[in-house]
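The other protein chains are all here in position, but one chain of the complex has been omitted.
By letter and in written order, the chains are A and B; residue numbering begins at 1 in each of them.
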Amino acid sequence: MLKGSTAAAHRLNPYLSLGLQRNPFVLEDSLAIAPSLWIDRGYSAPPMPRAKQLIQLIGVKGAGKTSHLKRWQAQTGGTYCYYPPGWQRLKMPDVGPIAYWDEADRIPFAYLLVGLLAAVGDRSTIVAGTHTDLSRAAFMVGLPVKTIRIARFDDALLQQWANRRIEAVKIVNVACRLRLDSKKAKEIAADANGSWREAADQLHVWAARRAIAA
Amino acid sequence: MVQQSLPNSSLPQRGPEGFVLTVSQTQRYAGLLIFVIGLIWTAFSAVMLIVFIGEPFGFFSLFPAVFISLFVLVGVLMAGAGLLELWSNLKLHPAELILPKYPLRLGETCSIHYRRRLRRGTFSKPGRVEAQLVCDEWVEYTQGTDKVTKTHSLHEAELPTRTVVTGEQQADYESRIAISSKELPSFLAKHNQIRWRVIVKLTVPGIPQKCQSEFSLQVLPEVLA
Partner (left out) sequence: MSTISMSTISLFLDEERVASGDRISGKLSYPTQTPPQEVMVELLWQTEGRGTRDRQVVDTCLIDPQQLTLGFAIPFTVQSPDEGPITYNGFLFRILWEIRATVVLPGMVAKKEQQTQPVSVICRRS
């Protein structure tokens, strides 16, 4: 039976009952992922600047393209260009020793060709997050291409990622009563359809249910 | 900031019948918007299709042409759906929901009266009105590069279905809604909301679209004794 003040604290914050400071799957305020929470999927090492190359990350929505771009940019420097839908995408992409183009499939074809041509002239490394293959455009200007297809995550990877996030918000010296088991991970991975965002939404609801019931 | 006005509804007008809620301009003109977007989409896709068909690359232009044809089809379907919605709205006045008291409180029961009038003539065939009282959490976030919304249902109550009588100029629907004292009050911030809504679907032969209207209700953080 909880003492009065502890009971009041648990009413205010039900996650305390699970040994957690808060829900582990709260939306991050920034696009970058804290180093302790990063899961290496085989391409964490950043690209080299001035490689005269297009490196394209191809993956579905929520697969982790932007997270990889942001992580690499934090290590290499260089400009980051995001292309929104609509008329705001009518802008020339930046080049330089290394440049990051996010949602590069939205760049109008003429702008893309000019940007890639500038990259050839400048011996730039262009790192593009994209839903579609841009190698045809790169081939037209003679820029070599390296393609990284971000695979859908499986339940084992999701479980590892989720439990790492739970660990990150554990209260020190208090037993943690929340852990994602493989059965639940399998269920969420199947529903999420390759999207980390969708998985995080479902995990937030799962953790909230456990906290409210505790 | 907490919004002063509710989504999906204009502020209620107080009249002799009670508090009258109408649907928002967005809902009213949704059909027109979908039709215009469909037209633009079709036009743009058609131009791209013509360019690819005209390209002298033979076989290599076939697959892009087939792919772009799908976009043209999507545009046509969108324009068609918008037209149907417009047609329905041309036949009917905007829907109204009338409540005797507003805003509502927890632990309160009150009657609701839905009404939707024909612009001309009367209903020549019987129709059906179905309604639900729902409450959900709604969030919006931008992560990576996309704006995403998510909802989680908190409460869903089906209300009795009623028939629309022939010979009448308007579809009338009356029922009662109950908001338990254990439920939650409304909360309407920019990115996080607890929304109470009455959703009414009117199905009438001769009106192409199933007419769905959503009315947002404000529920105060006050429990009736």
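Criterion: a contact is a pair of C-beta atoms (placed from the backbone, for glycine too) under 8 Å apart; a residue touches a chain by one contact, two chains touch by 3 or more.
Remember, predicted model here, so these are calculated numbers, not experimental data.
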Missing-chain contact among A:92, A:114 or A:205 belongs to A:205
Out of A:22, A:50, A:152 or A:179, the sole contact with the unshown chain comes from A:22
Chain A residues that touch the omitted chain in the full complex = 8, 11-14, 22-23, 25-27, 29, 200-201, 204-205, 208-209, 211-212
In the whole complex, what residues of chain B lie against the chain that is missing from view?
-> 1-2, 105-106, 137-142, 150-152, 154, 184-185, 187, 189-192, 194, 220-225
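FYI, only the chains that are shown with their structure count from here on.
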Centre-of-Cα separation between chain B and chain A, whole angstrom | 33
Chain A residues within the chain B interface of the complex | 27-28, 31, 61-62, 65-67, 82, 84, 102-103, 197, 201, 205
Contacts from chain B onto chain A in the complex sit at residues 141, 143-146, 148, 150, 152
